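The complex appears here minus one protein chain, its other protein chains still in place.
Presenting chain A:
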Amino acid sequence: MAEMAIKKKRPKNLDLPTIRLPLPGILSIIHRISGAALFLLLPFLLWLFESSLTSAETFASFKAVVDHGLVKIILLGLIWFYMHHFCAGIRYLLLDVDIGVDLKEAILSSKIVFGVSIALTLIVGVQVLW
């Protein structure tokens, strides 16, 4: 009986280009990508933190690295990743306690996460990097 139900033919739609990921889905995959990227760049960030604190010489080399235009762009990207992970994470914590579970609210809260995280990135990024 149970096997019959499982073997029943179901419609499949795995034509990836035609599947549109809704906004909460985009938020979710960026949450994962940003987490993975922050993990991969941990040694770089720890090195930056260490050289910024150790001595006048290492502080000078820290300054030189951070003043490089390309590094600034990478750091701005990392700040966005951090802020997105932070805001999306708070959204997930609220979902955990059943706040904003309805579809309409979930889409609205996704928009808020994107808006707030980009705003925070610009405010903090410009203050810290420029």
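Throughout what follows, a residue touches a chain if its C-beta (ideal position, glycine included) is under 8 Å from a C-beta of that chain, and two chains touch if they have at least 3 such contacts; residues count from 1.
We take it that contacts and distances are computed from a predicted model.
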Study note, to complete from the structure: Taking the list "D-methionine ABC transporter", "Phosphate-specific transport system accessory protein PhoU", "Gfo/Idh/MocA family oxidoreductase" or "Succinate dehydrogenase hydrophobic membrane anchor subunit", the UniProt entry for the undisplayed chain gives the protein name "Succinate dehydrogenase hydrophobic membrane anchor subunit"
Point to revise | Residue touching the undisplayed chain, where the options are A:A36, A:A64, A:I112 or A:V126 | key: A:A36
Point to revise | chain A residues touching the omitted chain (full complex) | key: 32, 35-36, 38-39, 42-43, 46, 49-50, 52-54, 56, 59, 86, 89-90, 93, 96, 124, 127-128
